[in-house]
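This report refers to the structure that appears directly beneath it.
All protein chains but one are shown in place.
The first chain written gets the first letter, and so on, giving A, B and C; residue counts start at 1 in each chain.
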């Protein structure tokens, strides 16, 4: 075990995979010499050479499209989008190819690749640097979409993503990069993709979140506890496939559910969870499934961002209403 | 009044707007001389000249990005994506600019533009030609997303879209292009964006659909009638803004709701409607809101497409189960 | 040769004229007669298949099909030069090259009949399926070429695109990445003068496509795409160039789409009979045939016989494809992930329950 923050644990996962598998190749904007704008890939070029860890030209479609080709040819590219808000020039390569090559070729060609991208708000950034658009990927058939919330999970999920023979969108809650430290095993370990985790059991209400929102919920749980409310917190971890069982099992116990996400409200992850709960646990529902999300607006620039973000208080406010419903 | 199919009514709407407003400009791949692969713009170049209706180079980002510029400068571009499956190279221009210019400039610059695109299955087409990915646009703050289901609505909604000072994604159910004919007023008329329409009133269950699915639901309603089930059919018409009131009012009456869409199931429009109903009419629900949708798969090629599509029988099957719940 | 035909010199590379006469002995490719005859046969086969496919489509037995008519020499030349090991990354108008790489007509038919099984190409080595989103495939070829270079393999990646496709951002990014990475990839642009109805001059103001290589610091060459020998020689040189580690080459094959864009298209709407007739003189099959006849390597009778055989063979494969059978429910679901996610499995099960219910109802 070693104490790591999320930057370190992701770097560590990449290091392990680069070491044990020479088909792993890392590239993207500024990931080579500089080690990425968040220093996630720091030191890896020096260690593994510029043919395995390198800077690409500034072109997201180029990065993702060439990764599709590499993956088809047998490599395991792990590419970085500098921010998730800049993935869109590469969107066509994701939806039309990375997600489809396996089906199109009836399994003959696969695209074992990972597209890493920092996402989410709370770092006082410029426009396009604070988005949470995981829904867009969740809705695309053929992709897996993963979001860790802790240094520990970041490592285990990333290793699993790199070893997966499917295309994995791996979204990193950038606000968490250096926010917490945690004991993380130094050796290799996998966390299976597609499984949610019950972080803390409770009886009155289920709260589902992921990424940086976990910590906000945990803060809200302090207020809930004061108010005598027992919360069962689930870290979704995987946006697609989504772990219906864990969600339904929890709601069958608590009868209530609240989902907290950063992204725009309409057509968001919360709505999908509500649909699932309606399908799988309708008769157990004692209150309408509730969502605490961003607005249907663009994330405001830093001076207005606090309005948009989910705070402990805002979560508690809705949580209490749902429990009292 | 004149009998028109949807190709004609869209052409007619464009004709009217080209005639009365010289800031309306139409371009896209093959829309000029040829009049588009579906002949939507047929005859318009001849009538209005090649500086107002013309072929662009084959580049979707180029088409949408230049339209953003034209719109900022005061024109009203109406651009065509040849198929909705080919909009993705232009996705960045939509999400990063068309949807954001107004907010970024605090209202100083607007992008009054329409992006037309045929979408949906049922025409035995090649890969990428049968998609229904309206959710992706619905989730993007700053866009309006409109889908007509009849020749009449196609005209009224398109005129409203062109006259709107917002960016409108206008998705055309290509299977309906020549499927039905209808009396359509020859003169100009608008259908307000953002309003759903109750197509036929009923008492046992609300069914929500749009685009080509309306006709499938209507077929299912014949079966429902035989089974003694009274259906209230709502044409959503607008994916965003979504008409919560019409939906909730209906469910408060029927107590049951089923949404029929063509696109992939997870994170789809149906889930959003379920969330809305849970928020606005929870206590009226007598059965879980149900969805009849595509699978979480790529639309199969023609020989397998019937498995994926929503048929009258499949709709009735779920409808009956929901009513009997 | 790539130097002599530097695109800035604005000379098109051509070896035979419209009558099949050799006009450029210096660069006539070193080919045994049998291989030239083979090229002719393959071209004839591809054309026969093409024409018959159009007629199947007219009979409503397949869906939309994009004919190759008039452009076949490009695919045939590339096909002869691709080794088993080389990679082929097609657009969608390269039948001859796909067949050479191991695809079967039956598979192509299956594809145009609407089965994904028709793009699995079970026997073809290192060929990825048709890419429908224009120009996007070029980047895959560059990624593949990166693997070749990284693994120090003796391979080249061949990829194709149309003139329309050169307007897409992906064309730019692919050539630019390939130039920076110096990887062994050949970009073959079939400049057939149209992107559906859009004429070349509406695609770009540049003087042809080959000259665009300058923007990426890579080699380029403009070739008469209807001249089998020129195409062969140009690709051969480009392959050597790439294999020697000198990076990518952009080959512009100037040609003409004699048929419709696809079977749903009507070219009379956007081009003239005169133009079509002008290009008819440059037909690649005619020119290669004229060469071979002059050299007495083929006769009309031989051709008749071949044609009859080919028609039968095409029909045979078509019939096989037509009898392929229904599309299993399983196939809608099973190829999306290595393991089918629970929820997807549940969707499949639910659908199967519906099918049972439906059957029971009738």
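In this section, a residue touches a chain if its C-beta (ideal position, glycine included) is under 8 Å from a C-beta of that chain, and two chains touch if they have at least 3 such contacts.
The shown structure was predicted, so the numbers you read here are calculated from the model rather than taken from an experiment.
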Subject >> Chains in view that touch the one left out, judged over the entire complex >> reply: A, B, C
Original post:
Among A:99, A:277 or A:298, which residue is in contact with the omitted chain in the full complex?
Top reply: A:298
Original post:
In the complete assembly, which of B:32, B:89 or B:211 touches the absent chain?
Top reply: B:89
Subject >> Touching residue (missing chain; options C:55, C:85, C:206 or C:349) >> reply: C:206
**OP:** Mind listing the chain C residues that contact the chain we can't see here?
**Re:** 8, 167-173, 176, 179-180, 182, 201-207, 211-212, 214-218, 247
Subject >> Hidden partner chain, residues of chain B it touches >> reply: 25, 51, 56-57, 59, 61-62, 64-75, 77, 89, 92-93, 96-97, 101-110, 141-142, 144, 164-166, 194, 240-242, 244-245
Original post:
Residues of chain A in contact with the chain that isn't shown?
Top reply: 29-30, 32-35, 37, 55-62, 85-86, 88-89, 124-129, 265-266, 295-298, 300-305, 307-308, 313-314, 317
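Note that in this section only the chains that are shown with their structure count from here on.
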Subject >> Per-chain Cα centre nearest the global Cα centre, belonging to chain >> reply: B
**OP:** With chain centres defined as mean CA positions, report which chain is farthest from chain A.
**Re:** C
Original post:
Roughly how many whole angstrom separate the Cα centroids of chain A and chain B?
Top reply: 30
Subject >> chain B: positions in contact with at least two other chains >> reply: 61, 85, 88-89, 127-128, 266, 295-298
Original post:
For chain C, which residues are shared contacts with two or more other chains?
Top reply: 116, 132-133, 136, 169-170, 331, 336, 341, 343-344
